[in-house]
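Mind having a look at this structure? Questions to follow.
With one protein chain withheld, the remaining protein chains of the complex are depicted in position.
Just so it is clear, A and B label the chains in written order, and each chain counts residues from 1 on its own.
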Amino acid sequence: MHLSTIYCKFKDFVLGNNSADTIPSAGGSYNGIKLDKSLDKNIKTLQTIFKDCDDVIYRPFKIAGKVKAELIFLDGLTNMGFVDEYIIKPLMLESRMANVEIRDEDDAFSYAQDRIITTGNMRRTAQLNDVLFAIMIGDVVIFIEGVANCIVVETKGWEHRQINEPTSEPTMRGPKDAFTETLRVNTMLIRRRIRDPKLKIRAYHIGRRSKTDVAVIYMESMVNHDVLDELNKRLDAIDADNIVGSAFIEHLIEDNWMSPFPQIQTTERPDKVAAMLMDGKICIIVDNMPFVLLVPTTLNSLMQTPDDYYQRWLVASLIRLTRFIGSFAALLLPSLYIAMLSYHPEMIPTSLALSMAAGREGLPFPAFIEAFIMEGSLELLREAGMRLPGAMGQTIGVVGAIIIGQAAVSANVVSPAMVVVVAFTAISNFAIPSYDLAISFRILRFILMLSAATLGLYGIILVVMLIISHLSVLKSFGIPYMAPWIPLNLRDLKDTIIRAPWLFMRTRESYMHTQNEQRMNTDKINDVRRQRRNVEH
Amino acid sequence: MFENNNRINAQETMFFLIAAMIEVGSLIDARLLAQETGPDVWLAYLTGYVFALPGILAMAALSRRFYKHGFVQYSRIITGPAIGCVLSLALAVYWLSVSAQALRGMCEIIELTLLDKTPMEVIAFSFLAVAIYIARYGIEPLSRMSVLLGISILPLILLVFAVGIPKVKLDNMLPFMAEGPIPILKAGAKGIADWEEMSLLFIIVPFLSKPKGIVKEALYASAIVAFIAIFVLSITIGVIGANGAKTSIAPPVSALSAAQYPGMFIERLPTIFIGLWLMMVLPTVAALLWAVALVLSQMFGLTEYKPLIMPLVPIIYIIALMPQNIIEANEFFRFLTPYGIGILFIMPIILYVIAAIRGMKD
Partner (left out) sequence: MKKLLALCLALMLILTGCWDKVEIDKRAFVLGAAADVAPESNGNKGMEDIEGYNANPFMLTLEMPIFRSMVSQNSGSGGGGNSGQVKPAWTYSSTGTSFFEIERQMATRSDRVLFFGHQKVLLIGKELAERHNLLDVLDFWARDPESTRGIKVLIADGSAKDILSAQPQMAQSASMFIADQLQQGAKTARFIDTDLCDFLHKLGDGSSMLTGRISISEDKDIKIAGSGVIKDGKLLGWLGEQETRAAQFVMGQIKGGEVVVRDPRNRAVTMTFEMYNEHTQLKAEFEGKRPSIAIEIRTEGNIAEVNSGSTADEAYIAACERAVSEELEKEIKATIDKLQKQYKADVLGFGSYLEKHHNKEWKGIEKEWDDIYESMPVSVDVDANIRRIGMKY
């Protein structure tokens, strides 16, 4: 199906342009059905639709003791105290005390809307569709006898998680707030960091049934509009009953779903999102998920952590360097071990080779089976550690690794050198900041091990070349995945293996093709520094 | 920007040419050069570069003249359809043979150093499989890969080779031109054929975002390649001497094996060196594969080159594995020297002269 037709259908579905005149059944579409003047008829329609939905609350009452009205909302999603205090009470009691003359139903309606209900967000609608959606998201709908409109008052208020510390991306010196499951809270967290009207938050409702809120956030003055258009196109093309989470959207909009590499970054840190937005990236928040998506993504940005920017540049650069070396080790170490032990023992220094050979003597398995056993049990431990509750999981992880390693060595199943290699690889893998990237490295590591077991060093080279080829082909929303390495721009390399001092990072990355490349103006600060230096001399 | 738009910038062009140029040929050529010129290998190579320059420049200038067209179209414009077709076919066959030679050379080196008993078929086949993957995506990813390799692997290769510097004995470079300039000039003339992959200049210009700069980029790329080759050759001769180079299958490997120190973290430098060098062979074979497919598709008026890549692979494979052993392979691929001089030197200059005289350009 073509994108635009899907989009039209979706829009029709949400906004209702069709003029089908039939009384809807509980399972069908309610497009274009208008409300009736009769309150009873409206309520009956709703009751048919909400059959067996026992959390829908109907509250009949009379405005100013005269006009029949009914209030409908979902229990649990609305702020009950608010409804009682600011809607029902004014409508029932204060209207009576004010002694306003209400001649007919229209009067009652405008009176209620204009003078009684004192909430900020309120609107009127005549579409059944709209009404249903309003109820489902936790707003209160007020029907009044004899009016073919109804009032929708925003009263959303439900129990939600407080803003907690980020669990998957902790920092030493950064802020300690993380996104929550509520979209509004999340947008608030970003707005608090960028107080600029150019920060645009575009809302989507995706999912035929789930009608999940999805917000696309970007800086209008920075973003590359080609990327934005492409993203909108891809989001509009999504036509599914249910949005399973941000991973679902990630999968549907990424460039190459066969690739082991994550082409969309996820984070739970609002500070990271704010910084990325300022670099021209686009953020996608999906309701009910504390992890937001960032596009376009490069391999380099997956290797960065917020702490790199909260520390002094020398420290940050050293940490970055360690991280890069660690990621190479995580990728290559076990396969190199296999290749060296099984194919090229001449590469190991003689005395080490002798002791490794001694350590392996009497072992039943070849090096690569040995490596698979150890790597496999490590993966198993990791998985088991996730399942086990809280602190116990970590304990089991550490203790399990030590005990299994030790036991395997003394049982003559693996050699001591293998345990060292596996442990070092595991540690290196944890040094990769992005969880998604770390997992893709784990997959590639196994492929590399297999190829090393088959063709030795040549096998490793082949697979490495395949990975390099793949990385060269891969793009994320039109931006080469390996940017800024390729296309190479020396200016952009300031934020890669090292993190240059802020003073040198005056411009945004050129490969993003942002509208505004200047990040900071250092003229003044340089002037000040010059003056200070002159004074010192 | 959301598809591969097949546009490459100046820097990508340069790295593309460099990565295509560097292949195992340079490892094996050291022996041939040493046999012909003794210790003056570096000078012979330099002479070869100087001799090849007019051809390279002619290729670049010619392609710049016809910056909207590939070789197939402009050879037809210059020489008429019949000869143009023959020339294009000659070019395609040349590239096929060169990639087969590169593949064969790589297989030999691997058999010698890394995998002794593994059948060569397996090595060639698995390598071609990776080359197909990248060649199918065309010049843009290819050149991006070249940049990546150029900035990561090339410096590493030079670094590994620099370990040999302390073991260089300058005496090994003497006597200088003992036999007079004739052998060097001869070797230099043959050396033109070493610049095989520079012939890619014939077809890459239409893919350039700024076709005007192609001459400069071709010059830079060839100068960098010449520098790397002379660096490697000089250290090789400096460490094992002309005599060592003459008697070694792959002199730079032998030089590294003689130059290593005990007690280094990785004991065998040659193995690392070969591993890194092998990585530079992939862009060569993939680029040639892509080039042949492109030229053939243009000749037959196809819109897509991708379907042609698969049928070409068995041809390369068969040519590469036809000779029985390394000596036979050397003999077999000897025809590439005159062929190369024709393609790299005579053809571009003649075509350029004709085009210039008749004032033909885009």
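In this section, a residue touches a chain if its C-beta (ideal position, glycine included) is under 8 Å from a C-beta of that chain, and two chains touch if they have at least 3 such contacts.
All values derive from a computational prediction rather than experimental measurement.
Asker: For the chain left out of this view, which of B:Thr113, B:Ser143 or B:Ser199 touches it?
Answerer: B:Thr113
Asker: Which residue among A:Ser38, A:Asn232 or A:Ser355 touches the omitted chain?
Answerer: Reading the full complex, the residue touching the unseen chain is A:Ser355.
Asker: For the full complex, which residue in A:Ile57, A:Leu77, A:Leu363 or A:Ile467 touches the chain that was left out?
Answerer: Among A:Ile57, A:Leu77, A:Leu363 or A:Ile467, only A:Leu363 touches the chain that is not shown.
Asker: Which of B:Val50, B:Val86, B:Leu174 or B:Ala223 sits in contact with the chain that's absent?
Answerer: B:Leu174
Asker: Under the stated touch rule, tell me which residues of chain A contact the chain that is not displayed.
Answerer: On the side of chain A, residues 341-346, 350, 353-363, 366-367, 450-451, 453-456 touch the unshown chain.
Asker: Name every residue on chain B in touch with the hidden partner chain.
Answerer: Touching the chain left out of view, chain B contributes residues 112-113, 115-119, 122, 126, 129, 171, 174-176, 178, 239-241, 243-244, 246-247, 254, 257-258, 260, 262, 267-268, 270.
In the analysis below, only the chains that are shown with their structure count from here on.
Asker: If we count contacts the way the header does, which residues on chain A are in touch with chain B in the complex?
Answerer: The touching residues are 226, 230, 343-344, 346-350, 353, 455-462, 464-466, 468-473, 475, 477-478, 480, 482, 485-488.
Asker: Which of the residues in chain B come into contact with chain A in the complex?
Answerer: Residues 1-2, 4, 9, 11-12, 15, 110, 114-115, 118, 122-123, 126-127, 130, 133-134, 137, 141-142, 144-145, 147-149, 151, 263-268, 271-272, 275, 278-279, 282, 286.
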